[in-house]
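Take a look at the following structure, please.
Moving on, here comes chain A:
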Amino acid sequence: MWFRIDFHSSKPIYEQIKEKIKLLILSGKLKEGEFVPSIRYLAEDLGVNLNTVARAYRELVREGVLEVRRGEGYVVSKVNLEKIRTQLETELKKKIEDCKKAGIPLERILKVAEEIYRGDAR
Partner candidate 1 sequence: MILRVKDLKKFYGVKAAVDGIGFEVEKGEIFAILGPNGAGKTTTLKCITGLRKKDSGEIELNGTFTYLPEEKKLYPHLRVKEIVDLFEKIGKNFNEKNCLEILERYRIDLNEKVTNLSHGMRTILYLSLVLSENVDLYILDEPTWGLDPIVRNEILDHIRSLTFEGKSVLYTSHVLAEVEKIADRVAIMKEGKIILTGNLDDIKSSYGLVVSKKDLNGYLLKTLKSGEKVYLVEKEEIPEGVEIEDATFEDIFEAIVRGERNDR
Partner candidate 2 sequence: MIAKEFKDMKVRFFVMFFLLFGTFVLLVVMKDYTPTLAEMLKNVPEGFLEKLGVTEDFINKLSEWNFYIITQWYGKNLGQFVPIFAIIMAFPVFAREIENETIELLLVRMSRRKLFNVKFFTPLVFTFLALTVLALVPIPVSWIIGEKLDTGLVFKYLLVEMITTYLWFSITVFFSVISSDQVKPLIASIATLAGTTVLGGFVKTLSTLNTYSYVLKGDLTLWPSLIYTLSGVVFTYLSRRSFKTRDF
């Protein structure tokens, strides 16, 4: 598992890790019951601190996204996909509001959405 971390973003690193893991689950790349890398392995691969990954995992466990299996590691739990989807939708709403403020017409937004969804089907 690897993804780019933006160290200079205003979004904390552990938040970025949490998001990316949720995305992987939502997109089906990480399945229920599958193990995520150990804290140390992920920290080394991503180039981030142990404490940061530990915190991300801790919070994901608290949110019910991951489960701890003693002696074995962290596992993707029976995910509440709905909850994750709701979070993503909230972020989308904010972005669309920004576009509205920027004066981007509704038609343009719909066109972009179409391109993305139709693009997959093709």
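Keep in mind how these were chosen: all candidates are chains of the complex that A comes from, given by their letters.
Annotations
The criterion applied here is as follows: a residue touches a chain if its C-beta (ideal position, glycine included) is under 8 Å from a C-beta of that chain, and two chains touch if they have at least 3 such contacts; residues count from 1.
All of these numbers come straight from a predicted model, not from anything done at the bench.
Here chain A appears alone, and the candidate among 1 or 2 that touches it in the complex is 1.
Those residues of chain A that touch candidate 1 in the complex are listed here as 7-15, 40, 43-44, 47-52, 55.
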